[in-house]
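For this depiction, one protein chain was excluded, whereas all remaining protein chains were kept in their positions.
Every chain is named by a letter (A, B and C) in the order it is written, and numbering of its residues begins at 1.
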Amino acid sequence: MASLITCPHCGTRPKEEFSVRGAVIARPSASEKDEAWHRYVYVRDNPKGRYQEYWHHAAGCRRWLVVNRDNLTHEVFGVTDAQASREGSR
Amino acid sequence: MRYSALSIIKQALSGNRRWTPAWREPEPKPHYDVIIVGGGGHGLATAYYLAKEFGITNVAVIEKGYIGSGNVGRNTTIIRSNYLLEGNNPFYEMSLKLWEGLERDFNYNAMVSQRGVLNLFHSDGQRDEYARRGNAMRLHGVDADLLDREQVRRLAPYLNFDHGRFPVMGGLLQKRGGTVRHDAVAWGYARGADARGVDIIQHCEVTGIRRGPGGEVEGVETTKGFIGCNRLALAAAGNTTTVGRMADLALPIETHVLQAFVSEGLKPVIDNVITYGAGHFYISQSDKGGLVFGANIDYYSSYAQRGNLATVEETMQEGVSLIPGLSRAKALRAWGGVMDMSMDGSPIIDRTPIDNLYLNAGWCYGGFKATPASGFCFAHLIAKNETHHVSRFMRLDRFERGYVLDEGGKGPQPNMH
Amino acid sequence: MALTLLHRHALEDHILGFETSANPNHLSVARRPVIFSVLAHAGQEQAVGLALKAAPDIAPRFCGPAEWLAVSLTAGSETVAGHLSEISGASVVDQSDGKVLMAISGPSVRQILAKCVGVDLHPQAFAPGHSANMLFGHVAVNLARTGPDAFEIITPRSFAGSVYEDLMEMGREFALTASFSGG
Partner (left out) sequence: MSAYRLDAGGLVNRANPLTFTFDGKSYTGFDGDTLASALIANDQMLMGRSFKYHRPRGPVTSGSAEPNALMTIGSGARSEPNVRATVAELYNGLTAVSQNRWPSLAFDLGAVNGLLSPFLGAGFYYKTFMWPAMLWEKLYEPLIRRAAGLGKLTMEADPDRYEKAWAHCDLLVVGSGPAGLMAALSAARAGARVLIADESARFGGSLLSENVVIGGQAASDYAAGLVEELASFPNVTMMPRTTVFGWYDDMVFGAVERVQKHVETPSPDLPVECVWRIVAKRAILASGAEERPLVFGGNDRPGVMTANAARTYLNRYGVAAGSKVAVFTNGGSGYRTAGDLSARGVEVTAIIDARATSTDPAPYGVRVIHGGAVVATRGRNRIDALVAERAGFEEEIACDALAMAGGWSPIVHLMCQRGAKPVWSDAAQAFLAPDVGSGFVAAGSAGCADSIAACLRDGASKAAAFSTELGFAAYAANIPEVEGEYDPDFAPLWYVPGAKDKAFVDFQNDVHVSDLGLAQREGFRHIEHTKRYTTSGMATDQGKLGNVATIGIVAAMRGVSPAEIGTTTFRPFYTPVSMGALAGTSRAEHAAPVRTSPLYGWAKKNGATFVESGLWYRSSWFARDGEKTWRDSVDREVRNVRENAGLCDVSTLGKIEIFGTGAAEFLNRVYSNAFLKLPVGKARYGLMLREDGMVFDDGTTSRLSENHYVMTTTTTYATEVMAHLEFASQTFWPHLDVRFVSSSDQWAQMSLAGPKARIILARIVEDDISDAAMPFLGAKVVTLKGGLKARLFRISFSGELAYELAVPAGYGEAVADAIMQAGREDGICAYGVEALNVLRIEKGFVTHAELEGRTTPDDLGYGKMMAMTKPDFIGKRLSTRFGLTAADRLQLVGLKPVETDKEFMAGAHLLKDGAAATLAGDQGFVSSACYSPTLGHTIGLGLLKSGRERIGEKITVWDGLRGTEVAAEVCLPVFVDPQNTKQHL
């Protein structure tokens, strides 16, 4: 990572084709409590090590991707389409 | 040992053999009034002010590496107080005032150099924003000058006035801003704290936080064993989450890496600190001659103190675009620091929901300039259990309550700040 | 008042004067290509992709998992729109005026493009017929390989001048020439 991301749709691409949004956290449903919404918007687990992060392939397929990576070694374990990984987890 | 020109002469005449250690290397005592986790600038400054201003000397600073091994030794050395918001400006101005008297205060020359910080603007909209900020500074009695293009040209004739992609229209100058020799800040505070009885314990990593029956903090487990304390203060920028997790703290922080650069040594060419408004480039020249500069963070979460080439190139593009003469200067070294990026870009100096646990965190990449005020206010909070008024907006619950300190108006995305 | 409206190419002012004779490395800018965005709706991605491939006069260019550019240098806009309207499960947008198509070819084409894009263009990695969106300098474009030494670049119209000038600058070493092609 950091240098190259292998987009599941476009192949291996330089980092600058992407923009990074941050940690992958599910958006609470409308019925959830204020505390859940506060945590969603403002609280981050921020672990050292394995991290799931949203990257947008802005200069490529314009898909949002989930990059599964290590934020200490910068190793990338896998990249999936955010929509597919969301649907897959259901 | 007091440092002075005289001491240098006396020592030199005896072959420089009699200099004594700047700080002791004590073994930890079983219990302290206050333990500070993190022997960086903020932690050491906190210890120094606890001892000097608040008379609390039974203090330990615990550092997992060597003191100053974090961001105090890997920043671009800029100090300034050119902030917009009421929650920030008085705090940073207090810091700048402390910088101004620091060296005589702790008897260490940290080379505080008030050479001026110039923020360039490149559009009418940006000028309006800078004017708003400059007026906020003026309202607080902070020096600020709005320069037009010709005034900027006189100050920094080497900028790209005629062939830039984005025109240099003017700048907001804070003359009292400048630079400080970063390592010396850690060393000066450490020496001053040590002289007042603070134990600085290096190479001692905190592995756990021990809690009492009521959930209150009782001390820390470390690689040198358990150390008890009445109050535990976290000043572990870059690793705040890791340490905070030991006490189940939920924090509005994401860790990111920021690179910085130095060029080969050059004769003086850049007198001030210059920042580029059409990008994020900032530069000054050290007393040793190296151009010290940086730009954006790498944008992804990272605890690795190193960055990637794309960011390096982007930084150089901005630098050469702003100052064409840099093209033939050579970049010597690049490094990275990991920072607590908070959700609104502003820091936290506050109590936590856990008894006896105090938090100093979330400095993003603006922590260096804040070192003295951060140490002072944190010491105030720990000593008196009462927030210092200039840091009263830097609360941990501000996010939940809707009182964020969003200096850039960027919203809750940490890598945008 | 009857309007006779002149159509202007985005690079009209960039490619000036008499057209020079093309060097071996040459950039040919299509005057009036027909280009549509084709979006496949959920569940229709594969069917739309196949239908596009089968449609006459149309070269589909891959943009993303449910998005293509349908390019034609031979058929007119209405013909292409007609073909596309027959594809069910797709929404289409005419982008013929919003995109600029440049064809670059010649023995040094890969060396020139290596200065512009980070994608490996070795024929084993990016074979003729392959296309994708990618960053070209600082601009997102669609790049297609149309032959061993031939590529087509589709850029947003507003960026076309910058992309064109970048290409010509990077082609300087290899004496790259440029001209318009087609009516």
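The working rule: a residue touches a chain if its C-beta (ideal position, glycine included) is under 8 Å from a C-beta of that chain, and two chains touch if they have at least 3 such contacts.
The shown structure was predicted, so the numbers you read here are calculated from the model rather than taken from an experiment.
**Student:** Mind giving the shown chains that are in contact with the missing chain?
**Tutor:** Answer for the hidden chain's contacts among shown chains: A, B, C.
**Student:** So one chain is hidden, and I want to know which residue out of B:N89, B:T255 or B:S301 touches that hidden chain in the complete assembly.
**Tutor:** Spelled out, the listed residue whose C-beta touches the missing chain is B:N89.
**Student:** With the full complex in mind, choose from C:A10, C:I87, C:A144 or C:A178 the residue touching the hidden chain.
**Tutor:** Answering carefully, the residue with contact to the hidden chain is C:A10.
**Student:** Based on the whole complex, identify which of B:G197, B:G225, B:G325 or B:P353 touches the chain you can't see.
**Tutor:** The missing chain is touched by B:G325.
**Student:** Which residue from C:S28, C:S72, C:Q95 or C:S131 sits in contact with the chain not drawn here?
**Tutor:** Looking across C:S28, C:S72, C:Q95 or C:S131, the contact with the absent chain belongs to C:Q95.
**Student:** What chain A residues would touch the chain not displayed?
**Tutor:** Counting over the whole complex, chain A touches the hidden chain at residues 1-4, 12, 14, 19, 21, 27-30, 34, 37-38, 40-41, 54, 56, 58, 62-64, 73-74, 76, 81-83, 86-87.
**Student:** Pick out the residues on chain C that sit against the missing chain.
**Tutor:** Touching the missing chain: residues 1-10, 13, 37, 39-42, 66-67, 91, 93-99, 114-115, 117-120, 122, 125, 137-139, 156-163, 165-166, 169-170, 172-173.
**Student:** Applying the definition given at the start, please give the residues of chain B touching the unseen chain.
**Tutor:** These residues touch the chain not displayed: 3-5, 7-9, 12-13, 15-17, 19-25, 65-66, 68-69, 73, 86, 89-90, 100-101, 103-104, 107-115, 122-125, 127-132, 134-136, 138-140, 144-146, 158, 160, 163-167, 181, 183-184, 187-188, 202, 263-269, 278, 285, 287-289, 304-306, 308-309, 312-313, 316-321, 323-335, 398, 400-404, 406, 408-412.
Everything that follows uses one rule, which is that only the chains that are shown with their structure count from here on.
**Student:** Select the chain at the greatest separation from chain C, using centres from the mean of Cα atoms.
**Tutor:** Centre of mass proxy via C-alpha means gives B as farthest from chain C.
**Student:** What's the distance between the Cα centroids of chain A and chain B, rounded to whole Å?
**Tutor:** 30
**Student:** How far is the middle of chain B from the middle of chain C, if each middle is the mean of its Cα atoms, in Å?
**Tutor:** Chain B and chain C have C-alpha centres separated by 49 Å.
**Student:** By residue number and range, which residues of chain A touch two or more other chains?
**Tutor:** Only 14, 16 qualify.
**Student:** Note which residues of chain A are touching chain B in the complex, please.
**Tutor:** Within the complex, chain A contacts chain B at residues 1-3, 14-16, 19-23, 38-39, 41-48, 51, 53, 55, 69, 71-74.
**Student:** Please give the residue numbers of chain B that touch chain A in the complex, ascending.
**Tutor:** 239, 241-242, 250-255, 298-304, 307-310, 314, 343, 399-400, 412-415
**Student:** If we count contacts the way the header does, which residues on chain C are in touch with chain A in the complex?
**Tutor:** Checking each residue of chain C against chain A gives 63-65, 67, 118-120, 132-135, 140.
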